[in-house]
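Take a look at subunit A:
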Amino acid sequence: ADLRIGLQEDPDVLDPDQSRTFVGRIVYASLCDKLVDITPELVIVPQLASGWSWSDDGLELTMTLRDGVTFHDGTPFNAEAVIANVDRSQNMDESRRKSELSSITGAEAVDDLTVKFTLGAPDATLLAQLADRAGMMVSPTAASEAGVDFGLNPVCSGPFKFVERVQQDRIVLEKFAEYWNADSINFDKVLFLPIPDTTVRLANLRSGDLDMLERLAATDVTSVKEDGSLQMEQAVSLGYQGITVNVANTDRAANPLGENSAVRRALSLAIDRSVINQVVFEGAFAAGNQPFPPTSPWYNKDFPVPGRDIEAAKALLEEAGFPDGVTVEVQVPNNPVQMQLMQVVQAMAAEAGINIELLAKEFATLLSDQSAGAYTASQVGWSGRVDPDGNIHQFMTTDGGINDSHYSNAEVDGLLNSARVSNDMATRKKDYDAALAILQEDMPIIYLYHQAWIWALDEKVQGFVPYPDGMIRLEGVSLSE
Partner candidate 1 sequence: MNLNAPLLDVRDLSIQVAGVRPPLVDRISFSLRAGQTLCIVGESGCGKSLTSLALMGLLQTPPLSIAGGTAQFAGRDLLTMTRRELGQVRGDRMAMIFQEPMSSLNPSLKIGEQIAEAVRRHKGVSREAARARALEMLERVRIPAAAKRLDAYPHELSGGMRQRAMIAMALANDPELLIADEPTTALDVTIQAQILDLMRDLQAETGAAMILITHDLGVVAEMADQVAVMYAGRIVETGPVAQVFDDPQHPYTIGLMSSMPSLGARSDRLVTIPGVVPQAAAMPDGCRFSTRCPFRTPICDNVPPLTSLGNEHEVACFHAPLEQTPKLRVVGA
Partner candidate 2 sequence: MSGDIILRAEGLKRSFVTRKPLFGPATVVQAVDGVDLSILKGETFAIVGESGCGKSTLARLLVRLIDPSEGSVWYDGADIAQLPPEALRALRSDLQFIFQDPFSSLNPQMTVGALIEEPLITHGIGDKDERRARVDDLLTRIGLTPAHADRYPHEFSGGQRQRVGIARALATGPKVIIGDEPVSALDVSIQAQVVNILEDLKEAFGLTLVVIAHDLAVIRHMADRVAVMYLGEIVEVAPAEGLFTAPRHPYTETLLAAIPIARVGPRRAKARIEGDLPNPTAPPPGCRFHTRCSHAQDRCKTERPTLRDLTGRQVACHFAETLDLTGLTGGDAARSPSARARFALYRAARAQEGGITASEKTDSSTKETLS
Partner candidate 3 sequence: MTDANATLAPRTPSRFWRKMRASKSASLGAVIVAFFVFIALAAPILPVPGPTETDWGAVRKAPSAAHLFGTDEIGRDVLSRMIWGAQASLLAGVVSVLIAVALGVPLGMLSGYLRGWTDAVISRFTEALLAAPFLILAIALAAFLGPSLSNAMIAIGLSAMPLFIRLARAQTMSVMTEDYVESARAIGLGHFSLIRKYILPNIFPPILVQSTLTIATAIIAEASLSFLGLGQQPPAPSWGSMLNVAKNFLEQAHWMAMWPGIAIFLVVLGFNLLGDGLRDALDPRDL
């Protein structure tokens, strides 16, 4: 049987080391196996690595590899292959995985099916990285042959192998017969069809041209639920959406919002997050005020999602020296949902005396303005990572790669840096809690909500398990007759 999956976008290049899009990862879930995987509960479990162990100092990670695995081109999967993959991720010029694996300083094959990674410093996030693109194993033969062009014809070891791709039309994968877990795979072919329009995507599902789709619009949830021939699955995502404020990125930060954390807090208080969730997302998403959703073990329960408090917001403004209110400019990506969101925020803020001027921008402009500091505040989000570090470190530390607000606080830097080297959950939690407490005060990012991944499926589709990372894992999925 074939499975047709509707995607919201057309993926970029299909090379795990070079790609950057979320939809790309959905395709990889069927195409490329990783060393480790996660459970829906975010526990790291074996995939190509059958087991692993840390040295006591956290500087060595030894992995045993699954036996009898081959890549789609027949190249055997073994320690050499893993080493070649790490090397590619770290050293290929075009690789976007460099920082994810920066802690690995050496890799050696202990034997054919055992590989040992040496780390420069303890890295709590490493396993989680290996559960994503950085841990995807591509065929070393194909990779060395194709070089940077690997993405045109990717060869991995996943349950399906690459057949063809027509940009903006389809990506076709077919079952890889020698897959180590071939028994749990019930499809001969998977077609990924990018259909950007949510209404049309759903219409395709209804007309039977699709079997399932990802990112159902929240506004369609009710109608799908009511439709007896469709089923729906959802999972709150690992990411967040919020307003990133420019606090020190060039002189554009010199405005009430950028200079004064009280104004930011006032803005946050002026917003009714649950109303946003209801109005814009029909209650399907989760309100939020931290980089992790309230359901996450890393969520700081001391700072629950605040209710709306206009009086408090006004008081804060007054205290900050703006009794007559302030005007702030917020740039917003030009997609209808984000625009709707921000108009709601705008209306709410106005009642507290914060006059928001919205500036719609197409994404590339928004991104470059944001990184160049040519903005006051920007409505952006983050798709989320398994490890909490991925949601906070690069945004909040002084040298963080995506710290576009140029927020800098030595204490936060210290807490976040120490949280990434400890392998002990409790220690890390303590660090994050402390950091989050400071961030609630400084508020360089005003968190608003956590998206939920919503899948709509034809009733024939059986066995689909929603994951908070939004991926579609096809093991055990089948079509009933």
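FYI, contacts are C-beta pairs under 8 Å (C-beta built on N, C-alpha and C of every residue); 3 or more make two chains touch, one makes a residue touch a chain; residues count from 1.
These made the cut because all candidates are chains of the complex that A comes from, given by their letters.
Small disclaimer: the values here were computed from a predicted structure and weren't measured.
K.L.:
Which touches subunit A in this complex, 1, 2 or 3?
P.N.:
Only one candidate touches subunit A in this complex, namely 3.
K.L.:
Write out the stretch or stretches of subunit A touching candidate 3 in their complex.
P.N.:
Within the complex, subunit A touches candidate 3 at residues 198-199, 217, 219-220, 223, 272, 275, 278-280, 334, 336-337, 339-340, 342-344, 346-347, 357-362, 365.
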